[in-house]
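Provided herewith is a single structure, encoded as structure tokens, for subsequent inquiry.
Only one protein chain is missing from this complex, and each of the others stays in its spot.
For reference, chains read A and B in written order, and residue numbers begin at 1 within each chain.
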Amino acid sequence: MIDYSFDILIIGGGAAGLRASIAAAEHSKDLRIGIISKVYPMRSHTVAAEGGAAAALRDDDNFDLHALDTIKGSDYLADQDVVEMFVQEAPKEVIQLDHWGCPWSRDEDGKLSVRAFGGMSVKRTHLASDKTGFHLLHTLFQTSLQYPNISRYDEWFVTSLVVDNNKINGVIALELHTGQLKFIATKSLILATGGAGRIFAVTSNGAINTGSGMALAYRAGAPLKDMEFIQFHPTGLPNIGTLITEGARGEGGYLVNKDNERFLSRYIPNKMELGPRDIISRSIITELEQGRGFGDVKTGYVHLDLRHLGKKLMEERLPFVLELSRTYLAIDPLKEPIPVRPTAHYTMGGVHTNIDTETPIEGLYACGEAACVSLNGANRLGSNSLTECLVFGAKSGQVSAIYAESQKDGKQSDEKLAQSQIKSTEDFFKSLEHGTESVPMIQRSLRKAMDQNCGVFRKEDSLQEALSTINELKERYTKVKIVDSSRTFNVEILDTLELGAMLEIAEAVVESAIQRKESRGAHVRRDYPNRNDEEFLSHSLAHFSNKGPEIEYLPVTLTKWKPEERKY
Amino acid sequence: MAKGEITLKISRYIPGKHQEAFLKEYKVPTSEGMMVLDALNYVREELDPSLAFRWSCRMGICGSCGMSVDGKPSLTCQDLINDHNDDNALIIAPLSNFPVIRDLVVDLTDFMEKLKKVKAWIIRDEDIPLSDGEHVQTPSQLMAFRNHSGCINCMLCYSACPIYGLDTKFIGPAAIALAYRYNLDNRDQGEKIRQPILSSPEGVWDCTFVGECTEVCPHGVMPAEAIQRLKLQFAKDMAFKTLMPWTKR
Partner (left out) sequence: MSSQPDKITDHSSRYRVPVTDSRLWWLKNRRYLSFMLRELSVLGVAIFLVVYLVQFAVLTSGQENYNQFLNFMKNPFWIAANVIFLAFAVLHSITWFNLVPVVTPVKIKGKEISRFILWGMGLIFWAGVSVIIAGIIMTFS
């Protein structure tokens, strides 16, 4: 029994998902579009992004420069055709958001303002104060409300994809408010479910960023690409992990060690605080290892000094930084420096797609952080991600709309397949009542293992340790229990499903990291400290199997830019 | 009560299991800088995993974690435990004025419908083409509406509003503030279209300027100010229409 039926179903209501829905709705008002999200769209983690959205709009900028910055920032792992398309579409998206009401910050003449950002050779990061993600998300969300052919399912959690003969039929989803499992049929499906930072204990990510969407595609047979590349943002609050924007450095902030020296002169003297994130995170950890930071390597920090920026600039361009620091640390950035250390922030990897956001499963598309096109390669430049969500969200919406129109109405699928999936999920829920293991305990062990063994610096034996921990936890996961089995808004069931996804994603990350025996971008191995273009100028593809992820390699697409040594 | 420990009395209600809500006690160890949300997560991880509540960003920007703490609407990820008197138990309940789905989770359907009702999006007679570039908007034009655009939809204002508590037909502070935000945006041309909805009995005229909404708002959106300014504007409009019906306004 099909509960609902759509032309295009989008999982995820963040910037990418909402942008896709609007693009599809504008393509044709006859398309039935659904957005299914496990939280209300305004809670999506896009909301926490602060710095800005990069686009080559200004006269002192050009597409080739933005492309080169991005490719170099990616340590030459980005697919260059993707980057070329991205830099050309980016300006249109920023203008489009202005037309939809995004309150971009302005220069005196009323035109869009820009700020400097890490790894960008000219100022091209468009900002909405220091709450760019918040404003972008709410603008997109409020804009999406006006289209009558977009329906939303708020607080529904997709438990599995229904794929028949490598073609999308629909999804099985848990309606959180009632606890019922329903089959939603669709012609095309877009995954816009965000990243997986929550597999780490210290992360800037919100509770919702568990990689559950990636796991859906992974289990259905779509490979995950470049999972070993996890970005650690240099300036997160110690212990808590929440973010102090790169914009603070863009506006002129300094990073200093305990001797009050701007230590980046030792590592990246030409760019200093405006270097790319992976280099700066490694610099901070190295300072801690060599005793020049505050505290030890695991919990220590350095200082982000913003005092010299002055009250006026801070209140106009970085008010959120002031708020966060005062609320969570009781520190006034106008008077004292802010303690910061690297925090797990962005998943460069994700569901493998081509330049048109298509996955190997027919009718399945992916965009935003959940996908790996690949735009960001081995390291993402700050402020490229918000634009990435817009460009590839729009692309997904357009491409899936055209595909849906090409599919005939009528007998969608073999409903027996959906029914059997619903039954096995129900059986799984039942089994939880008789388990013995605690979900929070397993989750805590996983996150700790990832933090300690799969962080900024990696090596073979600690990665292997992480892998064996994950395998042990997967075994324990088969025996988890829940205390309350009533179905209305059952957070235990939700946490259990999310934990299952996190374990699989973590396994893909670690296995990919073990097999990439080189250092590139954000993936640095002490036992293989150099980049190895001969063997590894390729993306890793992790395929799901019952014995664990099977890794194969896909060469990077090169067009104009020959890989060079990444020097700043 | 031991120092470094606090007792939480948390409202529990599981439909099907309970007929009505009741308070359940939990003892939580406290530390410097701990927020109410941290205490709730301790309860969920160590004491009672069945406790349902919403949270995500932990930095006061997603709006998920609004709850009633000691009778006041609060964003629990920003609410310091040490700000409360820890000799007494801290009472944590779902946001008042909303139907409860379970435990501390409330139903937000009403607000989502109201956002659509007030047409909180840019309305223009005609869109300018993308090739024209951005609309020109000076910093002072931006400042005219920017604080009203800072609403994170946390619903603390609806929880604080006694009028909404007595009559859920009232469109409410956040929705009206967002509509006003679009009215003030120089890129928008939809003021006249929003007027009938805002100038209705369930719109601004239901408000009696208690002002508690502005007081509890964590992001300075100032919904009370937005509503009173709209009242003045509509009153002026009505006066002109009645006294000088020939003027075009």
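Assorted remarks:
One rule holds for everything that comes next: a contact is a pair of C-beta atoms (placed from the backbone, for glycine too) under 8 Å apart; a residue touches a chain by one contact, two chains touch by 3 or more.
Keep in mind the model is a prediction, meaning the values are calculated, not measured.
Among the residues B:60, B:94 or B:172, only B:94 touches the chain that is left out of the figure. Looking at chain B, the residues touching the absent chain are 11, 13, 15, 20-21, 71-72, 93-94, 96, 98-101, 107, 109-110, 140, 162, 165-166, 168, 208-212, 215, 224-225, 228-229, 231-232.
Just so it is clear, only the chains that are shown with their structure count from here on.
With each centre defined as the average position of its C-alpha atoms, the distance from chain A to chain B rounds to 28 Å.
Chain A meets chain B in the complex at residues 39-40, 42-45, 47-48, 92, 94-96, 98-101, 103-112, 129, 131, 134-135, 138, 142-143, 145-146, 154, 177, 206-208, 240, 242-243, 320, 323-324, 327-330, 438-440, 444, 482-484, 486-492, 495.
Note for the complex: chain B touches chain A at residues 14-17, 33, 44-46, 48-64, 78, 101-103, 105, 107-108, 112, 115-116, 119-122, 127-128, 130, 133-139, 141-142, 145-146, 149-153, 178, 182, 185, 187-188.
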